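Excluded from the complex is one protein chain; the other protein chains are retained at their positions.
So, chain A:
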Amino acid sequence: MSFGHKHILGIEQLSADDITLILDTAESFKEVSTREIKKVPTLRGKTIINIFFEASTRTRASFEIAGKRLSADTMNISASTSAVVKGETLEDTAKNLEAMHPDIIVMRHGHSGAPHYLAERCGFSVVNAGDGAHEHPSQALLDLMTIREKKGTIEGLVVAIVGDIAHSRVARSNIYALKKMGATVRLAGPGTLLPTEIERMGAEVTTDMNTALDGADVVMMLRIQQERQGKALLPSNREYSRFYGLNPENLKLAKADALVMHPGPMNRGVEISSAVADGAQNVILDQVENGVAVRMALLYLVSGGEQLAEQSA
């Protein structure tokens, strides 16, 4: 089984076999992070530019560490320090970067489809680190890796995703990924944060959190994205917390060994209580650890993906 993709733009384009290969590769790379010398020469001589048009600490650090552990030269550009603030277009930024011959661009952008736009116009590989409310493929893959590691499989599991589905690229990528791997996905959130016709993606949808939690193997909490939604969609954080916050009481509705996940950063006391966030069932830091391994796998696989795609053509 070989990987034929030059870009990672979303989970939508990946097959179940692609996802399995990424997870298997990530498991092998995870061992590197446990060594005393946490570095292998795999991508020596490759240049990776992380360009983040939106604030991010976790994902950017994770991609940067992943690149460095593979011996690539990595550099970071954030929108506030780039020429974007001077009015440069995305295409001009991309063309200028291309002239410096990078091999991979890891991009986060506030607009859905921005990485696709770049991938169509430039010669380097593009890895989507989150685009608008569209997709966040590396987050979904690290979630899958964590679930597979803890549960042994993904197929047949019931996964409840609770919270701000409408603004969540994490939810969208996870729905694609979990469905492709044979899990049942339940979505729960207030009606104002459930996109219309989201059930077309193959998930069960409810506005009652307890229904979603009932017998779930995995509970994935989403952050209330205050910066995206404004004030109009929720009466108050307190009310949201009462109906859609995860606490030790409603967690009992899920299976006794259910995993509690959160893509971070958490709003403690809003979507998740501290008792649960620090409880025995949470795997939130496992998600962060697996994030580096998954991103190493993605950078490695796209580096060879182009050649394999050409060979098989």
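Basically, contacts are C-beta pairs under 8 Å (C-beta built on N, C-alpha and C of every residue); 3 or more make two chains touch, one makes a residue touch a chain; residues count from 1.
Basically, contacts and distances are computed from a predicted model.
Not shown: a single chain whose UniProt protein name, out of "Carbon-monoxide dehydrogenase small subunit", "Bifunctional protein PyrR", "Iron-sulfur cluster-binding protein" or "Adenylosuccinate synthetase", is "Bifunctional protein PyrR".
When you scan A:Thr25, A:Thr47, A:Thr93 or A:Gln139 for touch with the missing chain, the hit is A:Thr25. Between the chain not shown and the residues A:Gln13, A:Thr42 or A:Thr206, the one that touches is A:Thr42.
Listed by residue number, the positions of chain A touching the unshown chain are 1-3, 21, 24-25, 27-29, 31-32, 35-37, 39-43, 70, 297, 300-308, 311.
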